[in-house]
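One chain of protein is taken out of this complex; the other chains stay put.
Chain nomenclature is as follows: A, B and C, assigned in order of appearance, with residue numbering initiated at 1 for each chain independently.
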Amino acid sequence: MSTDHLIELRRDLHRHPEPAWREFYTTCRIVEEIERIGVTDLYVGREAIDVEERLAVPDSAELVEWFNRAREAGAKEDVLERLDGGYTGCVAVVERGEGPTIGLRVDIDGLLREESRDDEHAPAAEGFRSENEGAMHACGHDAHATIGLGVLEAITESDFQGTLKVFFQPGEEMIAGGKAMAKSEHLADVEYLLALHIGLDHPTGEVVAGIDDFLAVSHLHAEFSGQPAHAGAEPDAGENAVQAMAAAIQNLYSIPRHHDGATRVNAGQVGGGTASNIVPESAYIEGEVRGQTTELMEYMRERADRVLEGAAAMHGCEVTVETRGEAPSARSDQQLVDVVSSVARTRPGVERVLERDALGGSEDATYLMQEVQKNGGYASYVGIGTDHPGGHHTATFDVDEESIAIGIDVISRSITEIAATRPE
Amino acid sequence: MSTDHLIELRRDLHRHPEPAWREFYTTCRIVEEIERIGVTDLYVGREAIDVEERLAVPDSAELVEWFNRAREAGAKEDVLERLDGGYTGCVAVVERGEGPTIGLRVDIDGLLREESRDDEHAPAAEGFRSENEGAMHACGHDAHATIGLGVLEAITESDFQGTLKVFFQPGEEMIAGGKAMAKSEHLADVEYLLALHIGLDHPTGEVVAGIDDFLAVSHLHAEFSGQPAHAGAEPDAGENAVQAMAAAIQNLYSIPRHHDGATRVNAGQVGGGTASNIVPESAYIEGEVRGQTTELMEYMRERADRVLEGAAAMHGCEVTVETRGEAPSARSDQQLVDVVSSVARTRPGVERVLERDALGGSEDATYLMQEVQKNGGYASYVGIGTDHPGGHHTATFDVDEESIAIGIDVISRSITEIAATRPE
Amino acid sequence: MSTDHLIELRRDLHRHPEPAWREFYTTCRIVEEIERIGVTDLYVGREAIDVEERLAVPDSAELVEWFNRAREAGAKEDVLERLDGGYTGCVAVVERGEGPTIGLRVDIDGLLREESRDDEHAPAAEGFRSENEGAMHACGHDAHATIGLGVLEAITESDFQGTLKVFFQPGEEMIAGGKAMAKSEHLADVEYLLALHIGLDHPTGEVVAGIDDFLAVSHLHAEFSGQPAHAGAEPDAGENAVQAMAAAIQNLYSIPRHHDGATRVNAGQVGGGTASNIVPESAYIEGEVRGQTTELMEYMRERADRVLEGAAAMHGCEVTVETRGEAPSARSDQQLVDVVSSVARTRPGVERVLERDALGGSEDATYLMQEVQKNGGYASYVGIGTDHPGGHHTATFDVDEESIAIGIDVISRSITEIAATRPE
Partner (left out) sequence: MSTDHLIELRRDLHRHPEPAWREFYTTCRIVEEIERIGVTDLYVGREAIDVEERLAVPDSAELVEWFNRAREAGAKEDVLERLDGGYTGCVAVVERGEGPTIGLRVDIDGLLREESRDDEHAPAAEGFRSENEGAMHACGHDAHATIGLGVLEAITESDFQGTLKVFFQPGEEMIAGGKAMAKSEHLADVEYLLALHIGLDHPTGEVVAGIDDFLAVSHLHAEFSGQPAHAGAEPDAGENAVQAMAAAIQNLYSIPRHHDGATRVNAGQVGGGTASNIVPESAYIEGEVRGQTTELMEYMRERADRVLEGAAAMHGCEVTVETRGEAPSARSDQQLVDVVSSVARTRPGVERVLERDALGGSEDATYLMQEVQKNGGYASYVGIGTDHPGGHHTATFDVDEESIAIGIDVISRSITEIAATRPE
């Protein structure tokens, strides 16, 4: 793919950031490219995932709104129709003679946050700022999707022998899509899996061959419901959902540390009540717990559930707790770390190769990695450095577009090498 | 005014509920009626209030939105222009020979809550449900404004001797308009003041000559600001505004009871944070404190400020606390209670007269009552019963339109009688 | 009784303050006086109360300790033996011809607090400071017992016609003895009941004929039990009873105010844990709730129980809640207020008579008052002013001994007058 085309593609995706299960424009655009490349073994929407395993699917009204927005933005109508109901994402397959089945997973979703309008923010200055107000590609998944397509094209043009499957995964930001893709039939025969992330505080020219220390995570949504009452005239008649919520927040953060390793808890978005003079009848906590291992995450989750129940009971409220996203922990296999690091060292533009680094956050690529490893295969999560002015998830995040080509090159060469050497 | 006209007027107001300082359509409609009645001594917008004393004025964008909505709904253009900037409300004056100056205060604002679409809810069934989605006349101020106009007309047609001033007050629901109207020049010479409220769980045919036990109230808006951080990767780098908010909520409700009388506190609407995986950098509490006396309210307010400050400090956050509305306590004077109750007993449609009853809530008519009483005058807050299917502030609140005429009759006859007898 | 004898008696009691069900020395000393006066119709210990209704009885070790202390202080051995097991208090009966049965209730217990050693504190300066270290007559019950004996003697020497029963009640400070005495057979036929309290911020020479506004109260003792663990090595293995306790405290104080009237809540004494490095396995709250009415107290108590349960559940702990004392609300009858106030106005030393005043605290005389009122009788709680340097329950509380004689005079004359006039 020409550099111009890569940049134009990435910027088009950047202009249309879409959150989990709403990647309508994005999927259409990806499919369009796949067709341009000439790959016909293609699975779109429901065909790409286990439809039972989608997490955090928004309600119909929300889906319709984004569906229409994609249509208005010019999404390809025939593809769009196959995504109706929030079945986004796709899998492209290239089969080229004898050889192992290798997977590449890239995530394609955006974030719900506003993008900077600052002149120093390149997308704003150069006219490819988000057109979906309130949403933004603030984590580089626009670049990920572009790299996925670039690798697909590079492989079709190479002497690669084997099968390559590129997984364009929806809903990573909400830890909502990994499980559905991991449980699809397409992953079942994958012997080697690479996933990748751009940036992560590594500059352009740096490559990390295997990222580890993914925290297992569980997103939870707790809804407290009580009884409203006039706060002046009859405060005793209420059952105060905001009091329950506040008690829960205080006691969620105070779940004991665990001696086995790192844990996390956050009540990241909360709210409740209707007016200053009404005893609040409802409140919610959108939160998460994490653990260095899946077990530690589960310890946190059990304690969190207990706190939420007790807090509701204290104030005569009901609470329902829903899991909105989940991902286990995972580890990159040394077998692939070796291949990627030795390939990377030879590639132009790569100035420094780190064998391993820690993420310290969460990712649902771990679902796919675990699945492949469980089946006896190997997986690695590769970091492609990029100079990014703002931090991930901030309003001024952007990528150095130079790094996209580096990523395509390192990943596609690693795939060819894996196919050739079949490391064990 | 004919019953048909009364009902048509009330329903027109009902279709256009507008919250504090956004009563553009409402004020225009009221002015139109006043002009129809033939009262020319009329003060509109800035002329009707002390412009420095408005509380809880919304931002320009919000004002513009409601202003335009009123224009689209057909508000009289020349009046509308005089209200620009959120200067709503008006005062109509009738001067008829020698006699005391008597005030009548009616409030005209709606509430921000959705109105029921249920078939059993008359406004929905009969086609005068709110056209301002998300807003509703759920407390009967549409009837109050109608009664105010009805009284104005009745007085012009009666043998009343003296001066009548009808205060059409904005922003009562938010305790935001009473002070501005109390501090206007128009109230300075008022010797007798009546205010009124419909319903309050009294059925059609019941009149309360003097309502008491207004709780003094202060609305406060607290904004906590901290520092965001990734909740998985670097939770220690954050200063958690939601933790500060939760600590504040817990400790606001636990401000000690006061031995001098009733107090109240409510964190009625709260929220914070941006996403489940971000340490929340901001949070807010929209709350209120009340007291049986103004002093008790102030005790609560001081303690609340202390709690808010301490909670922010505990979590390394800043907090700013703004007063969004305030009203003192007040008491109806026996002199007027006597007049109203004896008049009411003689009026058709009135089946039961109570001398006094307690409100148990708050009202900023108290600002006007206190002002008049401070100047040596007398005030009473009169209850006009109405059968209301849903409670005040609920989605199915409605008034029995029969009670509007009763209200006009009782109030206008009481005014005539006060003018005739000048009670002391 | 001579003034010297009164003072000597009161000071002897003052030197031996004893808390609930430990009034061994005190009861013996009272019995000694009753015998000196010559009253032989006397019920001691188990005979004086309903033994099933004692609340907050201390454990055997504690009882034995105070029993031995009383013996060492010279308590009359034959009486002492009748009190074994914490059955303290007595009832003295004088039957004198035809006439109504009138009760006088005085409380006799001390408080667990240290007495001041300051030279300005008369008991310290004049050598009658508490000899029971850590206990003190800091509320004037030494004077109450003395007045009770003085009245008994005065009545035996008067022309009183009827039956007088003086109830020397244990355990008022802990709200622990009133119920047991109210349920004894001795109260069943009482037609008129007076109770009294000295001081209450009224100076010597002032008399309050009927005190009201007793808050109903319930003392509760909550024990949280969890699981200990090493706080450094395995914090996750603990179930933290102190966290449960802290959550409970925060949410107890935040039980909503009630629109029907005053409520109170206090976690007056709390504690938990064993060492800074051990996750606390136990904790307790010694607290109370009150209400302006018995119903309001019960509302608070139900909410408190709910909070305690929920807080324990949040932290994986168990909680047991025990009622350690309880008293209803009550009101003085106008019939007796009239008699006492008219008698008081005629007595030497009385300079000012108030018909009524509010207590604002709690008292278990209310159990006896309610019992008498339920049986169709009348009751009043009389205040006898005394100059007291320190506030009630403080280390420097003391009474003006002049007021003891005034109290005896006013109460005994009121009893004679009630007997003579049988008010209805």
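Observations
FYI, a residue touches a chain if its C-beta (ideal position, glycine included) is under 8 Å from a C-beta of that chain, and two chains touch if they have at least 3 such contacts.
Predicted model, so just to flag it, every value in this text is computed and none were measured.
Taking every chain of the complex into account, the chain not shown here touches A, B, C.
Touching the missing chain, out of A:Ser130, A:Thr204, A:Ser218 or A:Thr263, is residue A:Thr263. Checked against the full complex, the candidates B:Thr146, B:Ser184, B:Gln243 or B:Thr416 give a single residue touching the omitted chain, namely B:Gln243.
Touch with the chain that is not drawn comes from one residue among B:Leu112, B:Ala180, B:Val217 or B:Ala311, which is B:Ala311. Only one of C:Val106, C:Ala195 or C:Leu215 touches the chain withheld from this view, namely C:Leu215. Residue C:Gln269 is the one among C:Thr40, C:Gln269, C:Thr346 or C:Thr421 that touches the chain not shown. With the whole complex as reference, residues 250-254, 256-257, 259, 262-265, 360 of subunit A touch the missing chain. Those residues of subunit C that touch the chain absent from the view are 111-113, 215, 217, 219, 230-235, 240, 242-243, 245-247, 249-250, 253, 264, 266-280, 283, 286-288, 290, 324, 359-362, 392-393. Taking the complete complex into account, residues 233-238, 240, 243, 247, 250-251, 254, 256-260, 279, 299, 306-307, 309-316 of subunit B touch the chain not shown.
In the analysis below, only the chains that are shown with their structure count from here on.
Homomeric contact subunit A/subunit B: same residue numbering on both sides for over half of the interface positions. Inter-chain centre distance (subunit A to subunit C, centres taken as mean C-alpha positions): 68 Å. Shown for subunit C are the residues in touch with two or more other chains, namely 250-251, 254, 256-257, 259.
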